[in-house]
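The other protein chains are all here in position, but one chain of the complex has been omitted.
As written, the chain order gives the labels A and B, with residue 1 at the start of each chain.
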Amino acid sequence: MTQRLDRFTNSAFYRGRPAWVEALWTLASILAVASRLPGSGPRIAILRAFGARIGKGVVIKPGVRVKFPWRLVVGDHSWIGEDAWIDNLATVEIGAHVCVSQGAYLCTGSHDWSRNSFDLITAPIALEQGCWLGAMTRVAPGVTVGSCAVLTIGSTAVSDLPPGMICSGTPAVPTRPRPKATTAD
Amino acid sequence: MTQRLDRFTNSAFYRGRPAWVEALWTLASILAVASRLPGSGPRIAILRAFGARIGKGVVIKPGVRVKFPWRLVVGDHSWIGEDAWIDNLATVEIGAHVCVSQGAYLCTGSHDWSRNSFDLITAPIALEQGCWLGAMTRVAPGVTVGSCAVLTIGSTAVSDLPPGMICSGTPAVPTRPRPKATTAD
Partner (left out) sequence: MTQRLDRFTNSAFYRGRPAWVEALWTLASILAVASRLPGSGPRIAILRAFGARIGKGVVIKPGVRVKFPWRLVVGDHSWIGEDAWIDNLATVEIGAHVCVSQGAYLCTGSHDWSRNSFDLITAPIALEQGCWLGAMTRVAPGVTVGSCAVLTIGSTAVSDLPPGMICSGTPAVPTRPRPKATTAD
């Protein structure tokens, strides 16, 4: 059979931190970062304490879920919206001035179809400078969202999105160039 | 660059209530309206106390999230399903006999592409009498869902949906007329 989950093992997967650190993070996530309480500053401080590299001027809203803070990089002046879920078994690298809207889901884990043991495959996600993930969007493992690209509300990126393009659909395809801002710089 | 989030300001955005009222509402939402506890009546009473206009015979299920109750209008005999998320920075006006199914998300906030300061743009949503948003659907800012229209499970409305049509997809397009009810009236 194609899929024999009893043969699955993720013993080769390196979680990056000892179990007690992960347990502590799970607790901090439940009580603070992923909670409904307001406040971006404390969220950032806690994520950094667990190894996240987060730039200046970043905003992190309530309900944000991060799997492994030690595999999260966020550039200056980026926003992570309410209830965004960063499921980063592999590194998620978010550039500067990126907007991750509410309810977005970033998936870095998949499974190997070529083996019936359904081996875990992880692949990083990169959100390049100035891109915008709309509300309730989904991004598949290994995807790079190009600089200033836009993924519209409810869409799903399963392959790289070209820079500066507006992309829509499940799976998302580029539909038109993003209009340039008419303001200076 | 197209998107300079450090230049963003939403100082021009009028939240409609003083900060202490909003804080109180956040608390009421966490403890009651958006909680998992059963009971429609108390939810409606609390929403009304914060300025929502809600008709008679309305049902509001557990886990429902409302951003600003003072920008919510719900007509008679309408239903708001479990975990629906009404993110109403602008007014959401729901007509009579409307069914908003579980997990639906109504988005009223976007950003101005023409300015690199990424200014907040809000636009109201109207759900006309007798329409039906299926489970896990999404509705974009400014959209009107026509009377008796249906948005099918998992679909995303980014433009107006014509009355009486079944609409599917991300983005949703009308696919066929909704069959008329064969019962009287």
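Criterion: a residue touches a chain if its C-beta (ideal position, glycine included) is under 8 Å from a C-beta of that chain, and two chains touch if they have at least 3 such contacts.
A quick note: this is a predicted structure, and the numbers were derived from the prediction, not measured.
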Could you tell me which of A:Ile80, A:Ala96, A:Ala126 or A:Ala140 touches the chain that is not displayed?
A:Ala140
Residue touching the undisplayed chain, where the options are A:Ala52, A:Cys107, A:Ala126 or A:Leu161
A:Cys107
Can you say which of B:Thr2, B:Asn88, B:Gln102 or B:Thr144 touches the chain missing from this structure?
B:Gln102
Since one chain has been left out of the picture, which residues of chain B touch it in the full complex?
36, 38, 57, 76-79, 97-99, 102-103, 129-132, 135-136, 148, 152-156, 164, 168-170, 178-183, 185
Tell me, which residues in chain A touch the chain that this view leaves out?
1-6, 26, 29-30, 34, 85, 87, 105, 107, 111, 113-118, 138, 140, 155-156, 158, 170-171
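One rule holds for everything that comes next: only the chains that are shown with their structure count from here on.
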Averaging only over C-alpha atoms, locate the centres of chain A and chain B and give their separation in whole Å.
25
